[in-house]
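See below for the structure under consideration.
Only one protein chain is missing; all other protein chains are in place.
Let's turn to chain A:
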Amino acid sequence: MKALARLDLTDAATFPSRRVEEWKYSDLKRFLREAPELSGTAVVGAPGPFYDLGGDAIVFANGRPVGVKDYIASGDQTLRLRFISDATGTGHTASARIVARPGARLLLLETHEGKGSAYVAHNKVEIDVASDAEVTRIVLTDEPDDAISVAEAEVKLEAGGRYRQIIVATGAKLQRLETRLRHEAEGADARVDGIYLLGGSRHADLTSVIDHVGPNGTTSQLIKGVVRDEARGVFQGKILVQKGADDTDARMGHHGLITSERGEIDVKPELIIYADEVQCAHGATVGTLDESALFYMQQRGISADEARALLTQAFLIEVVDRIEHEGAREVVREWLTARL
């Protein structure tokens, strides 16, 4: 496999086109031919959806850190990581680094909050989960439909580390949320979930590469998505079980609903196994909303729009229910319900 040059917004030569296998459903080059001009400063406005859960905050405004950009958790902590974009036609890059020390428990509440239009955002975060530490990462995106947004997370799990992730993507002109996770050592446990809910001509791409290096690790992945109108959802999930990563247990599921004639979902699951005694399974379905259920609901007085919203919510909520932290789960549930 040809190695991919790291994306650099200042160098158009690093923008992948669909000829790059990993980007075949999300042709960045098509939407972005030249390096954008650098965004100016932005003001941090409203407090963001997770404000009520408190904790510490790392804030980037158009790529510029407002205060610290690195964070070390050593106890039971909550961190809001906010990537704020407020620009028109320009681009910016942000990178944050987060470490959970051995035994720490971190609730990482990440938001991609966009205003303005046609900006290009490139947000990166590195997360190190030390042995027996636990990180729960919840990502909500709310960006304009003409923005381009690429988020990259690089996660390392040490022995016995626990990682819980859910990304709720609402898309943009092109939105890609990539997660690269490595089970470095023995007995790590990862959950890498996601939801996409897309309307208009929005595009969201959830791509993940889970690499089992240490033995006895578990990965569980549940992705659910709904596309309306002419929107396009992409899920690429790769799980690699390296030689020596014996007794790995990896499960991946993707379920999509297309509720319009012109909506599209592209799914590419990959399981590559070099180790022994490995339990692996994946399942993928793409369907439509049940017409007879929609009619039944309308017959009882529920409007067509409300019926669709109710069925969509019922479909997606299974993923939200996997969030263990009750307060965060309720925020996500409300946030999602308001967008159905």
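Just so it is clear, contacts are C-beta pairs under 8 Å (C-beta built on N, C-alpha and C of every residue); 3 or more make two chains touch, one makes a residue touch a chain; residues count from 1.
In this text, contacts and distances are computed from a predicted model.
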{"item": "Omitted chain (choose from \"Xanthine dehydrogenase family protein subunit M\", \"Fe-S cluster assembly ATPase SufC\", \"Alpha/beta fold hydrolase\" or \"4-hydroxybenzoyl-CoA reductase, gamma subunit\") - UniProt protein name", "value": "\"Fe-S cluster assembly ATPase SufC\""}
{"item": "Which of A:L53, A:C280 or A:L310 contacts the chain that the document leaves out", "value": "A:L310"}
{"item": "Interface residues of chain A (partner: the chain not displayed)", "value": "290-293, 295-304, 306, 310-311, 313-315, 317-318"}
